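This is the structure, below, for whatever I ask next.
Heads up, one of the protein chains got dropped from this complex, but the rest are sitting where they should.
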Amino acid sequence: MEITRRGFLALSGAVGSQAALGAFGLMGPVKAYADELSKANKVKASKQYTTVCAYCSCGCGLICSVDYMTGKIFNIEGDPENPINEGSLCAKGAGFFDLTEANKHRLRKVQYRAPYSDKWEEKDWDWALNRIARLTKDARDKDFVVTNEKGELVNRTESVAHLGSSNIDNEECWLISMSVRSMGLVYIDHQARV
Amino acid sequence: MKDIEDILQKLERLAARAMERNPHSAGVVSAFRPLIMARARLVDSLDLAGRGEFTLDENLFRQGIPVARQNAWFREDDPFAPVALSLISPLKTGFPDLNSTWERFTGLIDGKKIVLPDFFRSYPAGGDDLLASWAQLLEADVRIPAFLASSVARVILERRALDWAGLVQDFEWEKGYCPLCGSPPNISRHLEGTGQRWLHCPQCNHEWRFRRVVCPCCENDDQKTMSYFTIDEKEQESAFGCEMCKSYLVTVLKVSGTAEFDPDIAALSLSHIDIIMQEKGYLPMVQPEWSTFA
Amino acid sequence: MSNHSAEMIKVTDGIERIAHWILAATCLFCLLTGLGFMFHSWSGIPNMLGGYYAALWMHIFSGLAFAASLIYGFFMWKKDCAFEADDAKWILNGGGYLWPTTNLPPVYKYNAGQKAFFWCIVAFGALIVLTGLVMWNADSFAHVVARWAFTLHAMSAMVIGSFFVVHFYLGTIGNPGTVSAMFTGKCSKAWCQTHCPRWLEEKEKKVA
Amino acid sequence: MKEHKMEYVKLIDTTLCTACRGCQVACKQWNENPASKTQNHGSYQNPQDLEWNTWTLIRFQEYTDTDGNFKWLFRKDGCMHCTDAACVRACPSGALHHTDYGVVAHNREICIGCKACTSACPFDIPRYNKTTEKIYKCDLCYDRLKNGQPAACVKACITGAITMGEKETMIKKAYDRVEKLGGKAVVYGDKFVGGTHVMYILSEPPAVYDKLPVKPSVPMSVILWKNLFKPFTLIGMGAIAGAAALHYLIKGPHEVHEKKEGEE
Partner (left out) sequence: MTNHYIDLKNADVILIMGSNAAEHHPMAFKWILRAKEKGAQIIHVDPRYTRTSARCDYHVPLRSGTDIAFLGGMINYIASNDKFFHDYVVNYTNAPFLVNPDFQFNDGLFSGYNPEKRKYDKATWTFQMDANGVPMKDFTLQDPRCVFQLMKQHYSRYTLDKVSSITGVSKENLLKVYEAYASTGVPDKAGTECYALGWTHHTTGSQIIRTMSMIQLLLGNMGIAGGGVNALRGEPNVQGSTDHCILYGNLPGYLKMLNTSCPDLKTYLEHYTPKCNDPQSANFYINYPKFTVSFLKAMYGDAATPENEFGYNWLPKLDDGKHYSLMHLFDKMYEGKIKGLFSYGTDPAVSSPNSGKVRKALEKLDFLVSANIFDNETCSFWHGPGVDPTQVKTECFLLPAAATMEKEGSQSNSGRWVQWKYKAVNPPEDALAIGDIQIRIMDTIKALYAKEGGPNAESILNLKWDYKDGKGNFDALKVAKQINGYWLADSTYEDKLTGATKDFKKGELVPSFGMLRDDGTTSCGNWIMSGSFDEKGLNKMAKREKDDPTGLGLYPNWAYCWPVNRRIIYNRASCDVNGKPYNPKRKILAWTGDKWVGDVPDGPWPPQADKEKGKYPFIMKQDGVGSLFGPGMVEGPFPEHYEPLEGPLAKNPLSNQLINPTIEIFKSELDTVANASEKFPYVCTTYSCTEHWCSGALTRWQAWLLEMQPELYVEIGEQLARDLRIGNADWVHVSSARGRVKCRAMVTKRFVPFKVEGKTVHQVGLPFNYGWLYPEDGSDSTNFLTPTVGDANTFCPEYKAFMVNVERA
């Protein structure tokens, strides 16, 4: 029983054809105003995405409105469909906008501090990744324990540890939990225990 | 129900504010104001027969069959003619240029040349040929009789919808078209605070709640393919656009539940958004009221 | 008219006149701008002066000038305005203005009315200056003090305003020949005989 | 037919408030009021008092009631938007004025910073800013109300302690709630200064809450000032000028008469 979508009430007459009874000129000023708005590109296009708050573990729903041109979030509000918060937010949730890049304290660049130096220097990702891989491999291989004193096969390293985090997504947690174990790390923990 | 005096005053206030806020559409709003007031007065005073005889099949409703589809839209003894006639005077004040047409229309009804029940018997299926013949009688564009018929339908269905609304109160309705009469929405508003999205039906003036990031027309829920257009410095005026079915819906943002709001007046005063969106290539979900007199 | 009676006696010296006119000017200015603030219908005055904000600052500065000149005037006229026994008699007889009377006591320099005017202006002048200062930084005073400052300021304005009109009338057309006292500083001998006979005698005794 | 003006009332139910201060943040966010550098003064209440950039403030109060059980009272302080507002009466330049919806709005352009309102307000709400020389206070988000939006604090409250609606319905809702609560609960706000557009449901008698006047009223000083001295300044001067003129016409000027020889 498909209800005719288009033109249910448009019993006749083409859509949007302004010509015919222009005699009344009712829409003249409206059309002018519409053109003026479009020309001065006053019409801002945006997208809306649903996400979840990153403070306590209630899991309140949020809707982020993103300006299509600048690609920046300009408004975050409660998600009315989410049955937990039904559109409302607590004080921290309401201030969630301050976690976006609008907060100037957000980290934006890869930073490195050389041994004994007293300042951060900016680096690029490739350099940092290679350096980190080198350090990790050397530290792991140097004290790698294949068998413990009792001669049992253990294949582990106690010289590299991993902390973090219960503030990241499930997929990222699984990726970390699995990849650090493949390297043989045993000192693995995060805030769930704190 | 608030008494009719309060409603009329509210409409008066809203129309005045709309005209002050959007001067460019003041003409449209003031043209339609008498009609809107008349419709409100009629709905309040109309006493339709057969009020209690509506049935509602719950799981049909749950599958998305609106109430009107499960019952007869109109009854033979619905007061089509009196309603039509009482709409003529506001139309005269609103659209003086068409006075001759309105006169002729009154004459034709009195003279039984235009028999309204014929049209409403097969509603909403075609009635195009009937309308074409009325248009010849009226010597006017076919959209005039179409507009008259839809206004009459609006008054009667709005009165009937008040009874139907009671029937469906406690059922979930997840569809994008009106749970009572099945018409797509002409305007929607987002409640301030909770952000709930309420769609308005132009045919029976019923408002129902719908999910936020989903298209009412094709129920597409891929958030990447839906866009929202807002007008700078007028953060309440916006439109929802769906890239899948290329349809749009004028949306008034951040309106508080307790505030005074009339969807019809809002739709008229935001007609510039209709034009902007149609120029961007989107299609309206339903024919805007003002398009008859564009 | 013999030159005798046309002879002009010096009744006020230069400083006295300057003090008087500063006092008068600032008082009038404050009165007008004050009324401008108090009544929206009079908002013409502050707007004429460049808006409420500017008018307020002018009001404050002229208020300070008024205070200075008031203090100076007080010390200057205090002696002559000290009340005497027969001042009461003067008042009882309406000072000769309200109904004809003959037994007016001879007046030294200023009659009882003028003395009353002087003391009222000093009292309410001090009050209006004090409350004005309080109003200037109202938020550093207790609320009840700040609140009543506004009220007393308005009351004093009312009193000073009223006395101002009386003084203006009697100082000009009410007593012909008086106004020159404040312009040229000289009045006719006859004026002195009418208004300040005892002072005139003393003055002539000193000269002689 | 009385032009039925729509009046809103913001009802603050202190028995539902958990002092999460979402309203304080939302108010600052909507009005773009900067945060002030605060210190901990031995209480959760921060900033200490209403300021020019803090228009709403949760007041924390530790209170042991008459029969000894301890209560922690939270009260959202801010402008009460009185019907008969002392500040509007006191304001010489008309910056503070009544608007529709019952809001006491403030037109900052024409405010001359005379601070009459800060001392006149029975609730001690308006705050003066030394640098801008203007006063600041909550305006019930008047621009939002005009758009049909609820005030920012109403939107932010998650326990529903702050609600806003049409005046009569909210007053009825307040009394129903107080009846349901029983005990010493009381409705505060509709019995004085012509009824305020911000009302409280208090769990304790008003006298208990600090900085909450028990019987607020337009202070006598303002009444005297505006109803007596203000009119009488003009009337007084006018009357005396008239009397002088009459005196001049009837009695005539007090002429100087020649002092004849020997005449006393």
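Note that the chains are named A, B, C and D in the order they appear, and that numbering of residues resets to 1 at the start of each chain.
Quick note on the criterion: a contact is a pair of C-beta atoms (placed from the backbone, for glycine too) under 8 Å apart; a residue touches a chain by one contact, two chains touch by 3 or more.
Keep in mind that what you see is a predicted model, and the values were worked out from it rather than measured.
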item: Chains still shown that are in contact with the chain withheld from the display; value: A, B, D
item: Touch criterion as defined above, residue of D:39, D:66 or D:131 at the omitted chain; value: D:39
item: Touching residues (missing chain, whole complex) on chain A; value: 47, 49-62, 64, 66, 71-73, 76, 81-85, 88, 90-92, 95, 98-101, 103, 105-118, 120, 124-125, 128-137, 139-144, 146, 148, 150, 152-194
item: Contact set of chain D toward the excluded chain (per top definition); value: 16, 18-22, 24-25, 28-29, 34-44, 46-47, 62, 64, 70-72, 74, 158-159
item: Residue numbers in chain B that touch the chain omitted from display; value: 172, 174, 211, 221, 223
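Here is the rule we use: only the chains that are shown with their structure count from here on.
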item: Inter-centroid spacing, chain B versus chain A (mean Cα positions, whole Å); value: 40
item: Chain A, residues touching no fewer than two other chains; value: 88
item: Contacts with two or more other chains, residues of chain D listed in rising order; value: none
item: Chain contact graph, described as a line, ring, star, complete graph or other shape; value: other
item: Chain A-facing residues of chain B, complex; value: 22-25, 27-28, 31, 65-66, 69, 95, 97-98, 124, 127-128, 131-132, 141-143, 146, 149-150, 177, 182-184, 191, 193-197, 202-203, 211-213, 217, 223-224, 226-233, 271-273, 275-276, 278-279, 283-287, 290-294
item: Residues of chain A defined as touching chain D within the complex; value: 85, 88-91, 94-95
item: Of all residues in chain B, those that touch chain D in their complex; value: 5-6, 9, 192-193, 236, 254-256, 258-261
